[in-house]
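A single protein chain has been omitted; all remaining protein chains appear in their positions.
The block that comes next holds subunit A.
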Amino acid sequence: MHAPDPHTDPMLPVIARITRRTRELSDVVTFEMEVEGWPGFEPGQFNMLAVFGVGEIPISISGPVSDSSKIIHTIRDVGPVSRALAALEPGAVLGLRGPYGAPWPVKAARGRDVVVVAGGLGLAPVRPILYELMENRDAYGKITLLYGARSPSEILFREELGAWRSRLDMGVEVTVDRAPEDWHGHVGVVTALLRAADFAPANTTAFVCGPEIMIRFAANGLTDLGVAATDIHLSMERNMQCGIGLCGHCQLGPYFLCKDGPVFDWATMKPLMRIKEL
């Protein structure tokens, strides 16, 4: 009898070891991990991360595609499994299945303007897009990142946002819902930033990630400005459990979000997102 092989059995996790832990916010940490035989990933894909004895959850990969020596995940401590994950220290091991899911079609946007709209922790799943855009800057038209957070103290990847803004070859605008008087940035919803953003709608590809309501309003805002629904891509995050389209927990209409998504275009998702309680 053969021992189960994680490379052929998608339900069997491989062992990942945490090599670095960075506290991003009071409830958010970023891990760097090593996995033997890691095949690499595409922007937008996710892994199922398991804390043994606690549970398993899907987490988007937030690092650069170009560096396959480490796997980077950004995790908010918000439920029992993510809390256990966020408490792990370098040297700890966890279970990992993946990478899974349909990726952001970033390279298909070459030659076009790109608008990335992210809210809250939604900046983590789009960070691999931004790395690709910056590593191949000349391949794209105007690049705009619009990011919204609850307050200045809850801005994710603050240093990187500053570094991206200082590059001067991409537009970076950050807004918060509420701010103390010493905040010098925008205050208001992230979708309001779209109205002042500089891009050619007919030649724009947009990537949107964040709370589902924000996705809806951002996608509608982009279509109002003239961006085609098929050029607006969004990441749907719902109750994924198996990660491979078997269990049906993440089914939305005819789609399994874990297998057919999590990235879909707005033309596909709009009819489903208009159905109340779906």
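We take it that contacts are C-beta pairs under 8 Å (C-beta built on N, C-alpha and C of every residue); 3 or more make two chains touch, one makes a residue touch a chain; residues count from 1.
In this text, contacts and distances are computed from a predicted model.
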The chain missing from this complex carries, among "ABC transporter permease", "Cyclic nucleotide-binding domain-containing protein", "Integral membrane protein" or "Aminomethyltransferase", the UniProt name "Cyclic nucleotide-binding domain-containing protein"
The one residue from A:97, A:112 or A:186 touching the chain left out of view is A:186
Of A:124, A:149 or A:172, the residue that touches the missing chain is A:149
Note that subunit A touches the absent chain at residues 27, 76, 78-79, 82, 119-121, 148-150, 154, 175, 177-181, 183-189, 191-192, 195-196, 210-211, 213-214, 217
